[in-house]
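Supplied in structure tokens, the structure appears directly below.
What you see is the complex with one protein chain gone and the rest in place.
The letters A and B name the chains in turn, as written, and every chain counts its residues from 1.
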Amino acid sequence: MFSIDLLLGAVVLGVLLGCFYAAVSVGLSVSFGLLDVPHVAHPAFLVLASYGVYQLNESYDIDPLLAGLAITPLFFLFGLLAYRTYHETFEKRGSDAAVRGIAFFFGIAFIIEVLIILQFGVDQRSVTATYIGKSWRFGEMRIPIRQLVAFAVALTLTALLAVYLSKTFMGRAIRAVAQDEEALRLMGANPVRIKQYAFGIATAVLGIAGALLIIVAPVEPTLDRAYIGRTFCVVVMAGLGSISGTLIAAIILGVAESIVLTLFGASWAPAISFAMLLGVLAVRPQGLLGR
Amino acid sequence: MKRRTFLGGAMAVAVVGHGSSAFAQQPPIKIGMSMPQTGGLAGGGKASLLGIEIWRDDVNAKGGLLGRKVELVVYDDKSSASETPAIYAKLVDVDKVDLLFAPYATVPTAPIMPFVKQRGLLLMGNFSFQVNSKVGHDMWFNNAPWGPADSWAASFLDLAQKAGGKNMALLTADQEFAQNLALTARDVAKKRNIPVVFDQVYPPNTVEFSSIIRALNAAKPDIVYVASYPPDSAGILRAVNEIGVGDNVKIFGGGMVGLQFAAVMSNLGSLLNGVVNYNTWLPEKSMYFEGTKEFFDKYTKRAIEAKVDPLGYYLAPFGYAMGQMIEAAVNSTKSLDQKGIAKYLRENEHKTIVGPIAFAADGERKETATLQAQFRGVKDKDIEQFRSPGKQVILFPEKLKTGELISPFEAARK
Partner (left out) sequence: MTGHRNSIIFWGGVAVFLVAVLTMTQIVRNEYPFFAGYVILQFIALAVAWSILGGYAGYVNFGTNAFFGVGVYTAVALFKATGAPLVVQIAAAAVVGMTLGFGVGLLTLRMRGIFFSIATIALAIIIETFVMNWRFVGGAAGIQIQRPPVMAPFDSYVKMLFFVQAILAVTAISIARYIQNSKVGRGLQALRDDELAAECTGVPTLKLKLIACMISGALISAAGAPAAMYLQYADPFSAFNLTYSVSALAMALIGGTAHWIGPVLGAILLGSTQQFLAVTISSEVNVLVLGIMLVLFVVGAPKGIIGLLRPRYRLRAGGKP
């Protein structure tokens, strides 16, 4: 079964898949990685965004990516609201914020799932666009165009976010608040407001990521459960809060999954990626590119 | 025997005293079941339940069973095996239902099989696959058209071999139903000396099938048998369309769950063309029996407000047929005695809206009526097109056939 050609194909497809994983995880890299919020409802927001995109695509025939862009302001507001609630009820009250925060976000995730079911039913949904269902021929290989779209958008998204966090004033403030909240406070800035803004951005990014999710494959209301493991795995493997690390870790995950799917027993694929995560945690708990 | 006389007497009183329209005085006949209304099986479960509800309303409009009104007691099992034992215990011991229907699908049904056997209760099965083979309960009757365990793979391989297929690739989901299909497919292939050149099991929640399809192509199979679940069926067909499977593939499909549901079919649209897949009921002219058309008229109306599958071909008419069989059995035995009903169901052939049904000793169909049908001329984004005949041409079984296989797969896709 083994051949260089197959291996090469698996690597290429794995890189594309990995970039998609990066796009759905990068928001979590900010909210969990930088802000320390145990945001297990992140994938639920992601699926919610996909349904938003679906609705726009279905009723107004808007391109899914544009639809994703269109709902980002709304998700920015969701993010502000979610962080404000989280902060007021947990962070302010101290010690076991993380434990109860997890329960809180699990609750939110369940509520989102049910609301989606009540509105859209349990059937899976997908979108239409000119680039879905076609492929691009590259020598002997054929690559699905939707994967290339996801790849390009994901790269742009992570690059923009990385630049934003390192070059702009607000971006630097966000990094600063992650590193030393107290120092920032002494300098006269309001760390809560900065964190709230950062959480807003992390959630807004989900608009685009949700569009990619439904472009790559159909979605159903409880799809978020499958992404809890994957997104947290990427963010932790990356080293909390590192945007470039997120991209690298996601690509490693994508390539590993793709190689196992192609060349070894596909049924072992999920175990391999998570075994890698456990390995990284055991050997290098700060992640590949930890801060 | 005493009880039966008593029941008969009660019925006579009911008929003489009140006439058929006033069955409010009589306690209703309760039929209990769990049904997946949340979780992975909910889409199918809700459609199946609507089919059963339509039967209930029809039978009540005719005056009920034995002059008594029929009532359904339905609980949600969340698509999980761990919920059903408590639910069926409640149905039997607390609600004291008169008859039991099984939930849609194998996993929620498996845990209640030993329970009904031990209590000696009749259970009408609802699309489980070979759930009785190890339990051996003689009061189990499955409404699904599956028939003998290996007939599914056999019918597909018949078609494949006729088209010149010599070796097989097997792509199956790592889930209960698909794995059971894969087992029989391997067996049948072995018996017929068809080498299996590719045998891959993929995990649930696989996002991207491009790499798997590439690996499959590398094995150069000419029969591709796929047993997949709804979310993956779409992913596989997309990847097949984009990557291609090569001109040597004679036939593709077989056991893809999901391609029977309206939402999935309209999502996939033209990607479906050429795929040969199993089905249970299709709007082809050979499939209409007494009452079939009336049933779908009612279903189509009620599906909209119930937010369930607008077509409802796969499960709903079989839910209705399950009711019809019970109706016939209760009316002819004139009692609710479960042993008597089981005896009647085992010994007779039953007329239903999905055709005549006769049971083998294991409670499955004597002969398989599982269709293998090929998608043809399907356009994108149009649910209504599937209501007209010719979109899914029936190739098997012989009795119901409405066309011939177009092969190879690539030719059939155009």
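Observations
Here, a contact is a pair of C-beta atoms (placed from the backbone, for glycine too) under 8 Å apart; a residue touches a chain by one contact, two chains touch by 3 or more.
Because the structure is a prediction, the values reported are computed rather than measured.
Only one of B:Val74, B:Val224, B:Leu345 or B:Ile394 touches the chain withheld from this view, namely B:Val74. From the options B:Ile29, B:Ala47, B:Val107 or B:Ala412, the residue with contact to the chain not on display is B:Val107.
Residues of subunit A that touch the chain left out of the display are 38, 85, 89-90, 93, 95-96, 98-104, 106-111, 113-114, 117-118, 225, 228-229, 232-233, 236, 265, 267-268, 270-271, 274-275, 277-278, 281-282, 285. Interface residues of subunit B facing the missing partner chain: 37-38, 74-76, 78, 80-83, 85-87, 89-90, 92-94, 107, 110-111, 113-115, 131, 134-135, 173-176, 178-180, 183, 201, 203-204.
What we mean here is this: only the chains that are shown with their structure count from here on.
The touching residues of subunit B, when paired with subunit A in their complex, are 38-40, 42-43, 46, 174, 200-208, 210-212, 214-215, 218-219, 230-231, 234-235, 238-239, 241-244, 261-264, 267, 271, 307-309, 380-381. Contact residues on subunit A toward subunit B in their complex (touch as defined above): 1, 3, 5-6, 9-10, 13-14, 17, 20, 117, 121-126, 128, 132-135, 142-145, 147, 216-218, 220, 222-223, 226, 258-259, 261-263, 265-270.
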